[in-house]
Every structure is written in structure tokens, then in C-alpha cells.
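The complex appears here minus one protein chain, its other protein chains still in place.
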Amino acid sequence: MSQPFRRASGGRIDRNRPLTVSFNGKTLEGFAGDTVASMLLASGQHLAGRSFKYHRPRGILSHGSDEPSALLSVDWRHDRGPGYRDPNNRASVVEARDGLVVKTQNHWPSLALDIGAVNDLLSPIFVAGFYYKTFMWPKRFWDKVYEPIIRKAAGLGEAPEYPDPDHYANRHAHADVLIVGAGPAGLAAALTASADASKRVILADEGAEPGGALLNDLTSTIDGQPAMDWVEDAVATLDGRENVILLPRTTGFGYYNHNHVCLVERVSDHRADAPEGLARERLWQVRARQVVLATGSHERPLVFENNDKPGVMLAESLRAYVNRWAVLPGDALIVVTAAASAYRTALDAKAAGMRVEIVDIRLGADCGPELAAARDAGITVRTGHTVIRALGGNRVGALVVAPIGTDGSIGPKLTLDCDCVAMSGGWTPSVHLFSQSRGKLAFDTEIDAFVPDKSVQAERSAGACRGLYDLGAVLADGFAAGSDAIGGAASPQPVEASAAFTGFQPVRVLPSDADPSRIKAFVDFQNDVTVKDIKLAVREGFESIEHVKRYTTTGMATDQGKTSNMNALGLVAGILNRPIPAVGTTTFRPPYTPVSFGALIGPARNELFDPVRKTPIDGWAAQNGAVFEPVGLWRRARYFPQAGEDMQAALARETKAVRSTVGIFDASTLGKIEVVGPDAAEFMNRIYTNAWNKLKTGGCRYGLMLREDGFVYDDGVVARLAENRFHVTTTTGGAPRVLRHMEDYLQTEWPDLDVFLTSITEQWAVIALQGPKARDVLEPFVSEIELSETAFPHMTVKTGSVCGVPCRLFRVSFTGELGYEVNVPADYGEAVWTTLFNAGQKHGITPYGTEAMHVLRAEVGYIVVGQETDGTATPDDVGLSGLVSKVKPDFVGKRSLSRPDMVAAGRRQLVGLLTKDPNEVLDEGAQVVKDPGQPIPMKMIGHVTSSYRSENCGRSIAMAMIDDGRARIGETVFATTPTGFTEAVIAPAVFYEVKGETADA
Amino acid sequence: MLLIRCPYCGERPETEFHCGGEAHIARPDTPADISDADWGSFLYTRTNPKGLHAERWLHAHGCGRWFNALRDTVSDAFVTTYEMGTPRPDPISETAKA
Amino acid sequence: MRRFSLTSLLKEAASGHQGWKRQWRAPEPKKEYDVVIVGGGGHGLATAYYLATVHGVTKVAVLEKGWIGGGNTGRNTTIVRSNYLFDESAALYEHAMKLWEGLSQELNYNVMFSQRGVLMLVHNHHDVISFKRHVYANRLNGIDNEWLTPEECKEFCPPLSISPDLRYPVLGGALQRRGGTARHDAVAWGYARGADARGVDIIQNCEVLGLRRTSDGAVAGVETSRGFIGAKRVGVVAAGHTGVVMSRFGLKMPVESVPLQALVSEPVKPVFPCVVMSNAVHAYISQSDKGELVIGAGTDQYVSYSQQGGIQIVSHTLDAICELFPQFTRMRMLRSWGGIVDVTPDRSPILGKTPIPGLFVNCGWGTGGFKATPGSGHVFAHTLATGEPHPINAPFSLDRFRTGRLIDEAAAAAVAH
């Protein structure tokens, strides 16, 4: 497609850099600087999409991020393979470049002929909220029949189908002044704010280049020079300042607490030459001392019948296409306006060679100098006229207009031919970010808009976003805001700039004599919300604007109501005959414009999603065929299958080896905390249930920790290395919270204690040797430590060296067997492991993983906190009341243990369960009942917490929490299975008697 | 994301901190002596005010210190932060200062 | 009440929909009511509805500070399920589920209850045990919940990645097929319309400022921004503002109010057929009838009434979502918002008496109140009508925080609601 509507010269496009874009399979031509919207218009293509509900043909309404209608599916990197496509891109902000493949959405079979448009005919039924009133019969038809049909009809584009190959970046930044918006106010603010070289200034703008509305402006002057010259000078000045970061293509979308403002920068989508792997977008998380909001304003559409025809555009947008992109959106233009600013569009279009007429709602007497200017330029202006309707199919072809009598009556109608319409209902300051900052809005009746009132955070608004529309005033306001933001004088000199046409007469719905219940005059274009929908909502009692929004969905589309909110609000206020503030304003929430999930995630994808913590021995495990499992952030070796083994076979081998010879296990992930200081023992007394004073140096003790509410929190072996030094171990998952829990009490309840806590989890690699041959394996490598039973009994600790490496050697066991835990500095972990493993070959050493560890501990009845306990278990519930000191007056959790329901009879208690069929392994999590024949709901008396096939026991074993369980040992119960129940007997929770040298000796 | 002034490190982003809930709920010296109701209240009852709230924060990924803060739960603005063990500042005098 | 039906809709379509009347009145407050309900969210309106329909108590006012359904009712991710672990919770939420299943017909208001299934994913061994414990407990309580293998999860939710290379591979899931979503606003409006038709006064823009008590300490009525309103019984159903209301009444509660954020994407054609929750990576996702992906994020860590949280919470939720659904990184966040949720120490609600005679409270639903709306209203109506808790809400007393009989679903299962 060539460019029949491209002007011969002018525009901010580079005619030396032609480019093409694929549009619905056809080739669009354009130039660097174009958007897809300007290319479409240059080719004469106005039809750009189908509406959400009625599938009406829609064109391009706007030139910016407020575009509600021209939404495209864009494949950004078609040449690089699948996965670069996403839906719902605004044609008006997609910068054109070679290689883009774009398609229109929400139609079948084609854009021009869409079967879905039948909905437009059914629209008398599809009014606001119609779905609340029907589709209720038959009862199950809603989600089986009606809903799937509705869902299929709804939605806009197609979701991406492939994993996204793009990268996304993140950047935390700090600024003395952040300025959002680089139009005249923002540039002016940046100039004064950055004049002090010690102030860091960030200036961000959503557009491809700075300038804001001045980019569309060929006639205004500033200080006697063309406005864009001033912009270029300003940008050059800012570029030259080291203290300024200028960010084009960067949208401030979220204003969060404490001046945390989030921006998203489009880094590479506009670049045909972007290297693969360069971030697509970057999230800027700016913490600013001061913020200047210079976010401009949005033009309001006018509401009349068929105001959604392709070719009907916002007036300023039409001007932008003519001036900035050198495109004529048609030959015959009618400007319909309630605002003076649209006359500038008429004048510029006329100057560009279009046939132009103006229909002004206002009476001639209410107009300003713009009226004479238009008439002087030879433009026919019909003041005091209204638009009854637009005519046309896939493109506007004419407007039916009529004079409005002084009594409001509609005069004789006139049909004016045209092929494009520019409309303006005046302006709405863009207060989104201000509102997000929690600033309070005030309604300014003078300009019929909400403007910023009281700031809550350190920010100020400047320019059009606070209702200033005259260029000179905007610039002065910007300079003042920038100066104010750095604590300077807020009263700069006036700025000389050409006067703008300002002023407008608010109008909600254009007067018409048509039956309002029969016509469609759109308020929200994308969601197909019409005037009659809003009237219906109010009629049905939805009077708060939030109710109206929710009932009609006005303002809820992807443009988030930028063009529709004020018209909807004004309409509701008019119907209720209340002032607008009494109807309320919606609270703006992030984001200002939609932001990709990718940008919000940043680098936290794939291998950078969550850190994978690996132990020093992980490499050995990987080389030796370990199957891993995630445990919190850690990955741990679960079992070590040999050729042909499944998990059960590997488990059988590993668990038998530990009880018959020796096993080696990587326990490095255990949390470890060094507790040091003169008051270390006293601290331990208070934080654990056990008493610690009598634990001698060199001794170990199993410690139990409660939360203040009395429930089991964590456990682990604690060694006393010296009078003032404890080596505490915690569960793998519990390490961070246990340290925090300890620090909390230490710092906030007992600051008088002289004791310090240091995490040493990762200082030490921990190699567990467990089994009758453990000593034999270890002995040759130990120096300075005697390993004999008498010299080094169970539950003691010694320091020395292993393999010549400094070592904290624990004689402990989580298997019931003779066992050692060899703690060596982490960097030596793998070497010591390898040495011991190699030397252990002659003893039949077998590496085992977490799964075998669980089986082995269960065989001897040791609990795992978090498996047998679930945050609702007391020490007594899990049979550990012996670890709760009776003599200590207080420890964390003690008082809670005596609350009535904590000591009540019938609590669930830890017991063993033995299935009747010894080969049957219960499901972990199975529920236990006394009588499987009882009716539902059944009385559940407990649940299975751990269950394994135990090779050492020659049968299955299970642990369970059973109501009053210890008193029920010997009783037969039934546990659930995937298909029914199975019989089991309650037993003590110890299943295996260790032969030979036991841990409990 | 809040910006929190650690009394030891200065202003830092919220992600470095862990909030520990309401401050100045002293753990009873002799818990054994108090009633179940009072103990339950100590464990669970919270002021939960709409307005100034004294709360505990831990600079977990910073200096590791717990401290207290006075924050408005409507605006989320911090009035002040202060070291553990010091009494809650009088918010009226703070307002008077400002 | 004009009945909603296809016939009435077609009839109105022919006449330009001019005949529809207000769905509920906007009455002036009367001097006195039998029951005053503080809070016009789903739970409060449902309570009023069932007071009128089940107990014949129609001298009822619902006082709403703003507009009805404007709090958490209109701010949640609309998930409905009842597969709770403990008998007490299971009874309460299943009671609600049964009411959900006939709610559109009961209210003559399509609340779009869609039983598309709630799939709760499991990513580690600990959760396998925990979720199987749920599945079995639910089965014995007569609540549907089934264990799915990873492949079955994928079949049920095709967009899901079950790649073993995931950071936390999917090990299975618990599926409640009767679970699903509903249209949150319609729930409030439907109850309001139904209650109103039976004489209940719904009074918006009416803030409760204090409690007036008789000489013997019992409830006499409430002071409001629209004057004193007498009441024999008062039920506070104020969600995140419960603490504020109760402190105006002189009571401190075991609840804290924290921000809870949620977001939706731009609307797309149907791509997500069910509800997926993944507790291990903190994510909830479904697709609305409009086509938006509806995503629940976590709570912020501090008490706040600001309805605004930090963006890091949203980022964290989305990175988890995109780990499971890597094709969604190019989707865009369209709206985000915050609610104020009232959280109890055991993450279970408080539904029952207070120390003040005649004053009752229904709060502490935390992040999971929407699903309970009908059941909560139903049993709370019983409590207000009779002065005593219904057997279903009896365990959810305030007294449990003294005795230690907590109903700690969160601790037991590490499942967010």
C-alpha cells in the first residue's frame, strides 16, 4: 500500500529512511518517525479494529496512549521465531520499524466483514448488566453453556502462546527531582531543577521524543522563536548536563508510597537493529526526593450518535497526524467542538489543504478570538449547532447537524458530507499519578475538571495536568515547579509565548431530538458503553460513580477511561442533578497505562527466578547420579539410584547399608547458629524448653523450641563448645526464621544479655557418617581426637581436624546408629567427603539422600518438625514433654502450654501405625477413622504424618497423630487409601531396635 | 515500597526490613502469674489503629537491628523511628514540632 | 421486586429498557430497628437477606459508610472453594458452597457462579503430604477434592508448565471441581436487592461512630453520621475496618488490617479454563468472563488502611505466575488495587458474640472471605436472630484466643486462603 494521504513535505519523519510494516498481510509503507497509526492513515486505512461487545468497526481515535479502539496484535520479532507476539497494542504508540507484523483483532472472518457484528443488531438486549438478569435457567447451564459463549465473545486479542524469549531489565534509581512528562511544563521544570549541578534530575516521557503537545504545534512561538526550536534548545541544554537523565519512551505508570515512582522504559521494541538478548523493557524504580508531575491533559470526545465511526478522531490527534506525521486523515474535515483549541486543528488542516468546516456547540458570543481567526481563514463555522449523528459504514461519510434554539430545541437538520471528523469536548487534566500519590483532587467548575488539590507526598503538578492550558502559563508553571522542587524561588519571570486558544463549554451529550433509547452514542469506546447504558444504571439505583463503572464497565477498558471518565461522570451527575463531586471521582490506581508482566518481573525469570542454593557437596552428588529435590531454596540429594534402580530400590539399599555398614549423608543445609557471650547459657535457657546450665562443655543436647503460643517451632542438636559458646543447629527450612526469632527476643525482650548470634550455616559443610562402621571409616583421618566410646560418647562434640582440615566433630545420630557429623569449612567439604567416601569403600560405605534419612529416623521414632508437627502441636503431643523443663520459671512458650485447651484431654498425639498388611504403605496425609462404615461426615480421629516401606523392619511403618493416641495403642483403626480404607493398628512410634552400639547407649 | 529510616543506617527501602507488628507490648515478667485471658490478650489482641501506630521493624538485610517506628496507617507516612527500649514519642509534640 | 428473566429482558428491550426500577431503595434511616448491621459488603448484605428470608426479621438496617460492595467484596479475586482441612472450617465453607450452588436462582440475580474448578498446585514433598491430608479429610467430610498427577494437572489446565526443569516442579495438585469463581459485585447487588425487597433498609453513606448502651450495658443502638439509630442487636461486619468500629465501641480485637493486592491483565480471548492456586510460589490466577487474567498477590507486611501496597508484592506474584505460565510475561497488567483485609492470629474468622450483650461480630476473614459470603451471612443471621451461634459458627468464637483452641488452617497446611 502506498501513501496517498502523506503530505509532500514536513512532519517529524525521516523521509530518507523508508520502512515497511506488515498489516493483516499487506505491506504498509512509511518512514522512520511514524507510528503504525500514522502509517495506516497515510495509506488511507481508517478501519483498524472491532469493538469489544458489538464488534462495531472502529478507527483511530487518538495519537497517544489514550487510544481505546485501534488495538493490534504485534509480532515484534517475527524473524527471530515464535514468542515475540503480544495483543492489544495501541496503533498510536507502536513505533513503526521494519520487520513488524501487525494484525487487527476481535473479528471473524475478516476485519471488514465480521460476523460478530450481529451483536450490534442484538444490542437492544445487550444493555448494561443484562447478564445479571438472565442466563439463570436451567441451573447448570450458566457455566456449561452460557458462560463459554460469553467468554468466547469477550476478550480482545489472543494471548501469547509461547514462552517469551525476551529479556527484561530493572533499575533502582534515586533522584533529587523526578519529572514525569517532557512537554513544555516538564522541560521547563527540568531546566530549572537541573540548573543546580548538585541536584540529580530524571526527566521521563512516554513519547519517542520530548516535546509533548509542542510536537504537534507548528504555529506557537516561545520567546519569539518557533516552539519546537525552544524544545530542541531545552533538550540540548539538558543533554549537556551531567546531572540529568533524560528518558524518552519511558512511562511513569505507578506512584507508590514515599515517592517510589515506577516507570517503564521501552528499550528495544522500536529498534530494528536491537541485538538479541538486549532487554526489551526496563523497569525504573525511582525513589525521588521531589517529584514534578507534568503529565499533560487528555482531550474529551463528544458524545453523539455513531460517534465511534472510523474517521472520527480527537481534534488534537487529527492535528498531530497532520503536523507531526504529515498525514492528511481525509480530504473533507468537519471539526465538531465545544472547545476553542479545536480551531487550531481546523486552521492547520486548512493550511495543509483539507476542506474544513467547523460545527461549534457554543454560541458565537461565547467564542473567543478563535472564531474570527477561523472565519478569516475562510472556514465555515456553524456556531450554536449540534451533531445529531454520524453517517457511514466502515468510515464516516457525513454528519447530520442542526442548530440549537435558545429554548434548546433542535432546528432544521443539515447533512454535511465529510470523510473525517475532529471532535473536542475540551480537556481533562491527567491527574492519574497525582491521585495515585494519594493527593486529594478538587473539582474546578471553571474548567469542568478535577485538578490536584492537596499533596500528600513530596510532589507538585505543573502545566496542563493542573488545568493550565495557555502555553505561556504552562511554561511559567513548569519553571516554577522545577525551581520549587530544589527549594529555589517559586516565582520565576513570566515567559513570552504565543497565546493559545483556550476555554470550552462543557457538554455531556450533544443535544438531539432522536429517541435516546434507540441510538448508540458512545461514552466508553472500547467497552461499548453508551449513554443509554449509563442512564439505565442510574435508573436501577447505581448512583455512585464506582457503582456505575462496575455495572456498565465504563472506564474499565485497556485505556482505563482516559477518554471516557469525565463524560461518564458528567452524565451521571446530570441525570441525578447533582454536582460532579457529589457523584464522586474514581480513585486512580496503577498502572497509568498497561505494563507488561515481564517489565514488572525484570530479571527474576528462569535461573534468576529464585536462587538455587547448593551445598559444597552438590557437585559430587550430581556427578554420582543423585536425584534432587527442592527443600525451600536448597536443592538436596534425595537418593542415589544405581543403574536400573527406582526410588524404592535405591531406598532399600541405602537404608540397609546404614544399619549394616555405614552411610554417608550431606547434612550441610542444616541451619547453624553460633551463640556466643557470657550470657549464652542464660539465653539458651530462655529460648529453648530445655535447661542448659548443666550441659558441660563438649556436650550436646537435643533442643526444642516453641513459639510464644506454645506450639513446636523448631528443633535441633545443640553443642556446647565452650562455657560461653554454643553451636546450635536448626532444621533446614527453619534456619532464617529461627535466627530472626532469637534476635527478636534478644534485642527486644532481653537486651541486657551479653550474647551474640552469628549464622554459620554456610561456614560448615556437614558430612554425616552413620552406621556400625562409621568409626572405622573416620578414625584414620582424625587427628587430635580420640574416637573411642569412652573418650567420645554419644551426644558429645570435639574440635580437631579431619583430613588435616579443622573440624567440629559431633557424635550424634539421626538414625539410631553409631554416628558422627563431620563439620568442616565449606570449601573443604567436597574434598573431605570424597576422601571419606573413597576410604569407606572397603567398609561398604553408601551415600544416602534425604529420603533414606527420613526412613531411618522414622524407624527409630524421631520426629521431623514440620512433618509430624504442623504448627498446632505441643511438645506433649509429639511425645517430647520430657524435653520441657519443669523447673525453669519461664521460657518462650511456657505460659501458653497451660492454657485450657492446650492441656485438655483428647489432643492428637504421636503414635505409630502398623498396617495389617505389612506390605501396604499408607499414604502420607491419610486420615484415620475408627469405623469406616459410618456415614459421611465421618469422625476423623487422626492423620498419617510419615509413612514408608522400611527394609530394615521388613514391613511398612507409619507415624500418625491420633486423638488421645498414646492411650489407644493396640487399637485397630482404618486409614484412607486412594480407593477406600485399610486396616492398621496403633503402635508405639518406634519400629526398629538398633543392634550393637546404639546411639542411645 | 516504603522508605524506612533505620536509626542506625538511615533511609532504606522496605525490602530490607521485616515488620514485627505492634510495638510496646511488653512480655510479662512472670507469665505464670497472669490469667489465661490476660495471656491471650498479650499474645493476640492488637490495637490495629486507623492512625498512628507504634510498630517494630527489623533491618533484616541491613544492620540486623530491631527498632520501633511511629507510622500513620492511613497515609503510611512515618512520623519517626526510634531505638528499641526508648519510650513511644509523644505524637502531639511531634506534630507541634512540624 | 420485579423478577429478572429472559422474558422481562426481552420485554424491556422492546421498550428501550425504560421500565426497570431501582434494584434497592435509598431510604432514610428509621428511628429503630430490631437488628442493625454495620457494613454493607457481601457478608453484611447476606446477613440481612437471611435475617429476612430465614428468620422473618425484617426490621433490619444495613449501614454502609460508602457504597455497598465497595470494600473487599469488590476487590477480591472471586475464588470460591470449600476444601478446608479442619472439620470446623470445612463445615463453614461447605455450607457456603451449597448456598453458592443455588444462589443465582435464590436471589433471581445471576451472580455468575462458575464451577470451573480450583486447582491447588503442589511443588514440594511437604505440600504433597499436606494436600493429601486435605483431600482425604474432605472426602470423609463429603467435600469434593481430588488428587491429580502433574499430567492430570496439565490436562485440566493446559497453559500450565509441568516441566521438570521448573524451579519448583509441579508434583501434583488438589482439585476441587465444584470450586470456581463468581461475579463479586453481583453478589452484593443481588443480596441487596433481595433484602430490600423484603423490607431491609440499605443505608449508604452512613458511617457508624459509636455504640449507645443501656444502663445494664446492653446494646441500645449506634451513633452514626446520620444520627442515632436504635437497635436491639448490632452485628459488626466491617472486614478491614472491624478494628476501627470495635474500638469506637470500646473493644480491642485480635485482628490486624493489612493491605492485600490484586491485579488484572488486559482482556484476551479464553486461554485459562480454571482457577489455579500455587501456595508455594504465592500465586492465584483465573480468567474473568471479560477475558482479563485475574491474579491475587500477597499481603503487605504492615498494618495499613491505605488500600495501597508496594509494587514489590506485585512483582513477586508475577514472577511466580510466569514461572508456571511462561507465555504470560508479555501480557500486561491493566489494573491493580488493594483491599484492607482483617487477619486473625489463626487466619480463621471470628463469628459470634462479644463481651457486650447484643453486640455480635463477624470478621477476620483475612484474604479468603468472599467464598464464605453466603454461608457467613446465613449463620450470622441465625446468631443475630437467636442471640446464639449456629452450630457451624460456634467454634469460631472470640474465646478461642483465651483457651488456645485455634483453628489454624494456615499453620496446618501452609495454605493461604
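Residue numbering begins at 1 within each chain, and the chains themselves are lettered A, B and C in the order written.
The working rule: a contact is a pair of C-beta atoms (placed from the backbone, for glycine too) under 8 Å apart; a residue touches a chain by one contact, two chains touch by 3 or more.
Quick note on the criterion: contacts and distances are computed from a predicted model.
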Undepicted complex member, UniProt protein name, chosen from "ABC transporter permease", "Branched-chain amino acid transport system ATP-binding protein", "Light-independent protochlorophyllide reductase subunit B" or "Sarcosine oxidase subunit gamma": "Sarcosine oxidase subunit gamma"
Shown chains that the omitted chain touches within the full complex: A, B
Given A:G99, A:P516 or A:P825, the one touching the chain that is not displayed: A:P825
Among A:D239, A:D376, A:E446 or A:E607, residue touching the chain not depicted: A:E607
Residue among A:H174, A:R375 or A:K413 that touches the chain left out of view: A:H174
Sole residue of A:P226, A:G488, A:G625 or A:G677 that reaches the chain not shown, by the stated touch rule: A:G677
Interface with the unshown chain - residue positions in chain B: 1, 8-9, 12-13, 15-16, 61-65
Positions on chain A contacted by the hidden chain, ascending: 167, 169-174, 200, 267, 277-279, 282, 285, 287, 602-604, 607-608, 610-616, 633-634, 674, 676-678, 754-756, 758-764, 780-781, 783, 803-805, 824-832, 835
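One rule holds in what follows: only the chains that are shown with their structure count from here on.
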Per-residue multi-chain contacts in chain B, two or more chains: 1-2, 18, 36, 40, 43, 75-76
Junction residues of chain A, two or more chains touched: 256-257, 260, 285, 438, 709, 896, 899-900
Interface residues, chain A side, partner chain B - complex: 172, 256-260, 285, 287, 438, 456, 708-709, 740, 743-744, 747-749, 751, 889-890, 894-896, 899-900
Chain C contact footprint on chain B (complex, rising order): 1-2, 14-15, 18-19, 21-22, 36-37, 40-41, 43-50, 53, 55, 71, 73-76
Footprint of chain A on chain B - complex, ascending: 1-3, 13, 18, 20, 27-28, 30-32, 34, 36, 39-40, 43, 56, 58, 60, 64-66, 75-77, 84-85
